[in-house]
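One protein chain omitted, others in place.
Presenting subunit A:
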Amino acid sequence: MGTPTDLLHEWLSRRVSEQSLEWLDGQLGKLRDASGDRDLVITLGMIPRRLGKDDLNLSAGDLAAADAARPGWDPSLWTIETAARVLALLAFSGNEAAFLDAYKELCRSADVAEAIALYAGLPLYPAPEKLVDQAGEGLRGNVRAVFEAVAHRNPYPREQFDENRWNQMVLKALFIGSTLDPIQGLDDRANPVLARIMCDYAHERWAAGRQITPEIWRCVGPFAEGDMIADLKRVAGSSDPQERSAAALALTASGAPEAKAILVGLTAESAALEAGTLRWKDVVPA
């Protein structure tokens, strides 16, 4: 079984010219025994110019190998530049202390594509617990793709974030019009505080006459009781089929007796649940 470094190198060697690969290998060699970060900065800057920015286009087999090498690692949407930049960071990370300093500096001066690579690579770097605050910075900006590099298809938040940071990340995903399904561990890390925040948010949106993504109820279902059940009842009565589907999924997760009663009224959705054809990832805003 290959290490992440082996896998990244193999994938890139399939996608870039021999000449580009030779250049990259030369840079990686320099980075392995670099003391300062000048070579790292130049390498990261030159990568898209030398290797291009195309999608990495991994096969199902590649993705399975990634998950075996590092559980939860999901490079399915990575580009060539992201893969090469993460590879360069891994080459440099042999000296843990130097890496931690350099990582922070790089995040401070990154452009959008670089920031995506820096954050998408989070599950692969040494001493992941020391990068939590920096990962939090990645969530704090206004560029959606950078936020999603931390939040989506990344095992890092579920493994490293405390409850408040986790809840804020999920809530912000809604605020910037992002989706929840690609957040790993969304169901495992659901918690009563998040359920309450989500219901408050829904009331705010309703009061303003605004749309709410039906995905929101996924965070509510397992903890729904009292007023929250009333909210789900309201959603179950919606004319929008996506909302009714979300209500059915959330009510199933609830286990409260009133939830079961409402579910009885959702005949089509209940049948789909029974047949296993209704899943959260199918519930997306219209």
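A few comments on the model shown:
FYI, contacts are C-beta pairs under 8 Å (C-beta built on N, C-alpha and C of every residue); 3 or more make two chains touch, one makes a residue touch a chain; residues count from 1.
By our rule, contacts and distances are computed from a predicted model.
Here one chain is missing from view; checked against "TIGR02678 family protein", "TatD family hydrolase", "CmpA/NrtA family ABC transporter substrate-binding protein" or "NADH-quinone oxidoreductase subunit E", UniProt names that protein "TatD family hydrolase".
Residue-wise, the contact with the chain that is not shown comes from A:V112, picked out of A:A68, A:V112, A:V193 or A:A230.
Within the complete assembly, A:V41 is the residue of A:V41, A:L63, A:A98 or A:A256 that touches the hidden chain.
Listed residues A:V143, A:V193 or A:A268: the one in touch with the omitted chain is A:V143.
Where subunit A meets the missing chain, the touching residues are 38, 41-42, 45-46, 48-49, 53, 55, 79, 108-116, 141-145, 174-177, 205, 210.
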